[in-house]
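Note sheet for the following structure.
A single protein chain has been removed from this complex, and every other one stays in its place.
After this line comes chain A, so read on.
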Amino acid sequence: MAPAYDDDDGDYSYEDDAVEFQDEAALDDYMNDEEYELMNDMFPRAKKDLAEYQGWDNLKVKLAIFDHEFNLDEALKELKRDLKKKKPEETPSKMSALEQLARRRALSSKKVNATEETFKLTGRLSTLSTLGPRERNSNGKPLSSLAGRLASLQYKRENTSPKSPDHVKPSHSLASRLTLGKNNLQEQVESAPDSRISLYSKLSALRKTKDSSQVPPMKEPQDKVPPPQVNDKDHISANSKPPTFEELGVVFNLHALSDSHNLAEKSLGISELVTKRDLKEKTAISRLKRKYEDVHSPYFPSTNDQTAKKQASTNFKKQSPDDVVLEAQKRAFEDVAKVSKGVEAVTLENPKQVSDESADTDENDDKPFSKEPVMRTHNKATSPTKPKNPIDMNAFLHQKKPHLSFVVIGHVDAGKSTLMGRLLYDVGAVDNKLIRKLKRESEMIGKSSFHLAWVMDQTAEERNRGVTVDICTSDFETNASTFTIVDAPGHRDFVPNAIAGVSQVDVAVLSIDCSTDAFESGFNLDGQTKEHTILARSLGVRHIIVAMNKMDSVDWYEGRFIDIKSELTNFFEDIGIKSEQTSWVPCSGLSGEGVFDKSYPAGLTWYKGPSLVKSLENISQSLFDNESAEVTKEPFLFSTFDVSQGTKPNEAILFGRVESGHIQGGETVTIYPSEQSVLVTQILAGNNQVQVPAAIKGDFVTLKVRNAYVEDIQVGDLVAIVGYDIESAQEFSSQILTFKLDRPLLPGTPVMFFRGSCEQPARIKKLVSLVDKADASKIIKKKVRHLGSNQAAIVEIELTEKKRRIPLTTFSQNKRLGRIVLRKEGRTVAAGVIKTLDV
């Protein structure tokens, strides 16, 4: 069993776990509903079939059915075989004459309270007689010579004083094991008394069991035997012996057999058996130590005990107690960070092993509550798969229209949603019918001017309150290119959502309310105009189009346009947005002038530039021309904005943006941080979710993937092509630039951390150094006590919720995903880039 498969395979490979059932109820509990019904169906039939057989019980039958995966015929066959074999009364012909003799002697000896020696011989012989079909078929000679050997042992034993069972220590059997395989006569003589002692203890236990007529607790489900019957007592006791002794018995027999050279062939066969078991020896011994009581029960060597074998081999695969201790000691010398990393790594690779380890070493397992669950990870594929219907990417790029995504930002009530509604309506992405419907509905609650905004604001909450809460994406197409609109909320409480929106796009449209006093109120200290612009700049938006909205309310007065433009230009310079990165368009979202093709009113003569959509098309084309070459070279990376369960089992639907590279149906990708590899079956795009052959950088698409564990995928997860690994981290070092602060940033200051659509509580762990704002490599001050406003610094940040790991890329790996924003108490306090992940 490969370690990486442990966790997720747990669901169906229960055979490997060798689950033990104490009773019928436990088995019933273990089964799922479907299995339970099947069982209820089959069980009565099985019962009827087995009516003529003796010695089965409900659990045994149920287990048999269960183990044969509800194949009733198979199960019955096995049951019948088992029962026959174990019921000598029913099949007397199969008994060796010798065993019958022994049995008779045993019975008689019981009556007359015979000596221990007789018992021993009986037990020994009955053991030998059941060694296996091979032995039994050709048993005459070997068994008699074995009997001779035993007799000699018995003779020796009489020379030594008998020991009480309490003195039998597992080390004796260990010693006997150590002599295994050595043909030195001297050694064998030494080992003989040891074996004899175990034999002796076993026998006395056998007698004890008989006296109390009680079957000791059984270990393996397969070992379970029919309820005891009076005339059958010693046989049953023999059956219920623990697997350890069976091995001991085999070892012992080996000595006996190899001693008698005329049995070379037989002993070879057995020694093969022994070598096979060699591996499990250690576990068996340790179990022997533990199950002290079991040692005293008689044994029965059922050599085809598969479960016991399996159990033993799985036990051996685990770390031995020594290894656990050694590892712990080794770890103690490594530094703390490394240790935690190491533990995490172990958890990822082999969760089962760790839990075993903790059970061995952790004394706190009696705590009244369970530990925090560890985040699950899955097996990661290593080899990529080929697309199902491969297409030539270069040709695809050639015929593809340029695509541009843009976000609309601005102060609350600057008309962002209305502007977007207008845009969608004018380009024909929204039909007349819907607009009429919305208009009617909005009039009903007295907010008729909101009807265009309702195209984007769909939830009851948003419509009733007239504010956008969450981002909303929508696609539309013009002759020149395709677009994805992201409508961001303007209210300060929903800035986190706006951050998610801004982080998804290439271009931002800054909507400015040009009506009297409205711009000023949105532009002062607490207005979102500034915060949104800073966010756009910090999150790597390439171009800002300033939509001078609501110009109709000031009668398209040029003076107002110029005033606002000059004030904004100063601000843009302050925060480092270059003038070639901005363009200015006067428009009106409500009436539609300057948005798409509706011409400006006759009075407007001072503006001759392109309309809003035209400007977007121009930018789209220029960005596409610059970057289409990179698409084929970069690895595929995708960030997830929305996850849902597909219609089929194990199917997930991921909505998000292709951050780099390209993807086609049929390729295998890995989702981080859960590291599950999934197969992309379909790629859907657009409002109507049309299937497309491929998606390239910048596209907003829905991926349908197969073999996914939806519950382990979260919004903000990253998806990458197989072979491109993304690290997950809880701590990282980053270079940040602080904005205007009320309170300084100190080590320990709690902040909210944003990376794309990931939002996590975090705190500053350490202030490393203060750097020059213009040149980050120039360190101004090494020892930093606190960070004030407008300072550039290198800091270490750690996430507060420890079990949550976030896939991160450094800025050098990905220009967009490497950017972060820190907020505190509802304000954006800093923005920066991730420098390194290993702190």
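Following the convention adopted for this analysis, a contact is a pair of C-beta atoms (placed from the backbone, for glycine too) under 8 Å apart; a residue touches a chain by one contact, two chains touch by 3 or more; residues count from 1.
Just so it is clear, contacts and distances are computed from a predicted model.
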- Item | Name under which UniProt lists the unshown chain, selected from "DNA-directed RNA polymerase subunit beta", "Protein DOM34 homolog", "Acyl carrier protein" or "DNA replication complex GINS protein PSF1" | "Protein DOM34 homolog"
- Item | Hidden partner chain, touching residue among A:Asp323, A:Glu630, A:Glu825 or A:Asp838 | A:Glu825
- Message: For the chain not shown, which residue from A:Ser553, A:Gln714, A:Ser769 or A:Thr836 touches it across the whole complex?
- Response: A:Gln714
- Pick from A:Ser405, A:Thr418, A:Ser442 or A:Ser474: which residue touches the chain that isn't shown? A:Ser474
- Query: Taking the entire complex into account, which one of A:Lys704, A:Lys765, A:Arg819 or A:Lys835 touches the absent chain?
  - Reply: A:Lys765
- For the chain that got dropped from the picture, name the residues of chain A it touches. 292-293, 364, 367-369, 455-456, 458-461, 465, 469-475, 491-494, 496, 641-644, 655, 687-689, 714-715, 741-744, 746-750, 752, 761, 763-765, 782-783, 785-786, 788, 800, 823-827
